[in-house]
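Every protein chain of the complex appears in place save one, which is left out.
Presenting chain A:
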Amino acid sequence: MIEVISEDRCTGCNICVNVCPTNVFAPVADGIPVIARQDDCQTCFMCEVYCPDDALYVAPHATEITHVTVAELEARDLFGSYRKSIGWIRGGRPRPAPEIMQRLEHR
């Protein structure tokens, strides 16, 4: 579930408010959005992918809250980790050699 918006990172662009398919966030006038309907979060990670400032963290637990903190996430370098792994960063992501990718073909 969505758990954290980092106040230090977030610029208040409200992209997450727009892209969340289940309308979990609410905008705040002159401020950063809030997680208004956490129960509705479907743990799809799309907000993380679209956040231009890597300010959000979605815990992989779909049914319980882990209470992870910003400090822990910064320490483990988890902000933006998913966006990076799908290549939505400058330079994309390196693709393994075709011979290696072929390993997935026969099974």
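Heads up, the rule we're going with is that a residue touches a chain if its C-beta (ideal position, glycine included) is under 8 Å from a C-beta of that chain, and two chains touch if they have at least 3 such contacts; residues count from 1.
As a working rule, contacts and distances are computed from a predicted model.
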Going by UniProt, what is the name of the one chain that was not included in the view, given "NAD(P)-binding protein", "Large subunit of molybdenum enzyme", "Sigma-70 family RNA polymerase sigma factor" or "Succinate dehydrogenase/fumarate reductase flavoprotein subunit"? "Succinate dehydrogenase/fumarate reductase flavoprotein subunit"
Give the residue, chosen from A:13, A:49 or A:70, that touches the chain omitted from the document. A:49
Had the left-out chain been drawn, it would touch chain A at residues 17-23, 40, 42-46, 49-50, 59-64, 78, 81-82, 85-86, 88, 92-93, 95-96, 98-104, 107
